[in-house]
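What you see is part of a larger complex, with each chain still in position.
Order as written gives the chain letters A and B; numbering starts at 1 within each chain.
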């Protein structure tokens, strides 16, 4: 299990975003409050969008909390869109290619949760990946295979449908392996313009997910909070767990839901798996 | 702060020693029960004695819990004397030369605790190290400097006196820097034949330390425990915290004490710092 954060808005300094919060993601790497594991020390990753055609990704197998290069990078980088993730391995190797976010072209993907029975189902899931995409799977995690299933089902064209069908494939394959509740997930993906996040588990008991409240409303409520004044009106965060205790700042995303962040607009919808046409 | 273990006895498999215990040192790297920090994920080290003139040391900056090379090494190595340590950095860099145990010739050294005000006192402590030993300090920790102070004071000839004087130097230097309670320590050292361990803090509130009880007595008490039957009569452990819940298996070493392990004999003595002749 893992912890993650997705930011969009005016360009933000990554140190401000990932370190200078009461319960920042770097704090969560050592002491998560709501995670399945308190320690998320099996590597980390940051993806950030700049001028180039694809986002940058910096990933390491070391714990985030004492990694100097991460701190240096964050202190000197600004970005209008950041994905960040701290990992607690559920068994697969601790290596950079297993760290999130994963990247495909302009797309990033990160996942908290796991696919129960993944080892047994791995070949069937890999076979369901589009043949021309298959060779680009670099690591060995359930999370990356899930990403490639979503790409196969058209993530780049219609993310909600692609996600629903990717989960549908996982659940269908699981049934043939006798796994009752395979999927446990909160997942976030972006093309650099819009963020989609999903909360779902086959069992109906998914991991926590929150989005931030409207910044202008919060500023009225807390006129003296300096962090709120640095944020643009359209700044939004989607997170595994709140970054602080500011009352009213965080809204829980319900189980079996998706949340779409376009500029400052947040749209919640129900989410359900869908069996793709075979 | 850190967690450590010192074993002596008949040759033991390192996997048995470091992994196959209810509250093994590898478990403690992620979830310590009694440590100042629950997570000891800033590297680890193992020192073990074999046929060679000096013990081997294997150290890494990665957390112990998911390190495959540590598990491989342990699965295939046996030793009659093992020092093992999992680290929680108190600020110095996460690098192999800062991981315990430290080695000098046949001697190993490992430390849980810290020297308060070390950064300010570092030069004065380094100057107190014997000039011919100074260039062998490789890392930047308080713990390694403390080792070299003990070597300077004659660790190889009379460990208890060398320790008392090394702590005396630290406390004397601390006074000139206005630091009231500089030393917090449990420390273990060995020449490959005898283990000396010390529990002390300037403030009188030192970290926990335990030694194992007599194996033959435990075997009578627990005739059905298979692990006890693999151990030789003279097998002894000194540890930061018990490796399991077996009642009667662990005896706490009192504050301000030293414990000497020679074969199966355990000797407790009071420990107090001593101002060395200037």
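Descriptive notes on the structure:
The rule is short, and it goes like this: contacts are C-beta pairs under 8 Å (C-beta built on N, C-alpha and C of every residue); 3 or more make two chains touch, one makes a residue touch a chain.
Quick caveat: nothing in here was measured; it's all calculated off a predicted structure.
Count of copies in the whole complex in this file: 4, from one repeated sequence with 2 chains shown in place.
Simple rule for what comes next: only the chains that are shown with their structure count from here on.
Rounded to a multiple of 5, the Cα-based rotation taking chain A onto chain B is 180 degrees. Centres computed as Cα averages put chain A at a distance of 40 Å from chain B. The touching residues of chain A, when paired with chain B in their complex, are 30-31, 38-39, 41-42, 61-63, 65-68, 89, 93-94.
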